[in-house]
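Certain chains of the assembly are absent from this excerpt, and the rest are unmoved.
The first chain written gets the first letter, and so on, giving A and B; residue counts start at 1 in each chain.
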Amino acid sequence: MTILPPPLPAIVLDPIVRLALSEDLGRAGDLTTDATIEPGTQLVAHIRARKTGILAGMDAAAHALRLVDETVTLKQDIADGGLLTPGATVAVMSGPARSILIAERTMLNFLGRLSGIATLTSTYANAIAHTKAKVVCTRKTTPGHRAVEKRAVRCGGGTSHRYGLDDAILIKDNHIAACGSISVALQRAHDYAGHLRMIEIEVDTLAQLAEALPHKPHAILLDNMSPGMLREAVGIIAGQCLAEASGGITFDTIATVAETGVDYISVGALTHSAIALDLGLDIL
Amino acid sequence: MTILPPPLPAIVLDPIVRLALSEDLGRAGDLTTDATIEPGTQLVAHIRARKTGILAGMDAAAHALRLVDETVTLKQDIADGGLLTPGATVAVMSGPARSILIAERTMLNFLGRLSGIATLTSTYANAIAHTKAKVVCTRKTTPGHRAVEKRAVRCGGGTSHRYGLDDAILIKDNHIAACGSISVALQRAHDYAGHLRMIEIEVDTLAQLAEALPHKPHAILLDNMSPGMLREAVGIIAGQCLAEASGGITFDTIATVAETGVDYISVGALTHSAIALDLGLDIL
């Protein structure tokens, strides 16, 4: 069962949405609208998909609209995580024309980018749906957008790795080098992690894997391994902890990787290389 | 002559860079580093390109590093706008290992995204270098990132349309409809615009163009026109104002569009559909 994420809380959305509106309205507001639209003009506008994909970002878009004008009504026809087809109406706004036109670009910029991420994620997720593996995004997100982008990945059927440096421990080569060995690094991590904080360690070889396993990490990141080696690693891990594949995995290779039996496959491209999905505003 | 943009002022970079660092450090900071790296450890790290492209975003990346730790030195070998080749060292950092590891991901996220935009822009710019046309980005930017993304476009050899709703007037179909006619809309725009504010109007047909021209807009956006029609429009405009082509222009079609004689070609994809360029941190 996939549980779609509810809208992010306003307190989480607020900083990035305010920044977005501020940069678009600048110091003087919408000059064109001020010059050409009479204050009392009312409008009904449809947000429509122009392409096929998965919707994400309506929480941020709706928050932007509210910050511009709380009196505009927004009726959402498709929920985040829902399928978009070309021409489908996503939502209908009605209210003061000036407010809708002022909010339009910020709303579409959130929807386009985040639906792009959800859509890309869904293609990866579908490609491995016949396996138990899940595709996960990384910390390679747009600066300031981690919360909304990770939610978009979830809307597309993926899930998330760490949200930041503070919610899990991920020991990489530099950390191991600084500690002197995998054993010491994992020991220190267990000493430090505390309650409800998972520990994952990156390994490049089966020898490293063998050193790591007895120290009971919650997950092992198998970095840049061939499918054969991944399969072997999964066999060695044997359910003692989670197995994650990582490193240059593409849409073309993800199914093969998933079939090795890993639990998670992390793909930075979900967030750093998604392109915007085309959505537009049609005014009736 | 192309003048490369200097770093954005700290006061412009500050909000988005602080948001980025805050989201990565969360409430508890870098748990892994805290657990495994002794406070006194020093490091020398190279930021290296993994692919060919154009660099952008070192101003934001450097600001992030400064906010993490002012004592880390950053020696930049390639300036924003410079050519990246696989393996090339972009910059060398030296200082406390903990600080460099904490700043790493935020720095790379800025550099990857913004260099991706600069690189994509440069391919479009190169494709029309034999014409007088310039490629320009739009307001279809990542929310909150307009300043840094528009600068990245400039690093790639493009230039910029409006930065927001307040620094130029752009009259679109909805504005015309609300006013009743192109003539009235342009008249109102001239009345309202004031000093040093340009006025552009979007037209879809040559009839609209003919109606607009006598009202002396500073620029006309020729939307979704065929090359033949663009050429005709350019002939009609005849230097009375700037001519901008827009609407679904791709890398494959941009040269043909540029050869019609337009002054500017706006391409939303420069910012909404660039994928990150791969850069990494190598620790010596």
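Following the convention adopted for this analysis, a residue touches a chain if its C-beta (ideal position, glycine included) is under 8 Å from a C-beta of that chain, and two chains touch if they have at least 3 such contacts.
Keep in mind that this is a model prediction, so the values were computed, not measured.
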Quick tally, homo complex: 2 in view, grand total of copies 6
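Assume only the chains that are shown with their structure count from here on.
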Counting only contacts in the complex, chain B reaches chain A at residues 15-17, 19-20, 23-38, 41, 60, 97, 101-102, 105-106, 108-110, 112-113, 116, 139-147, 163-172, 174-179, 185, 188-189, 191-193, 197, 269, 272-276, 283
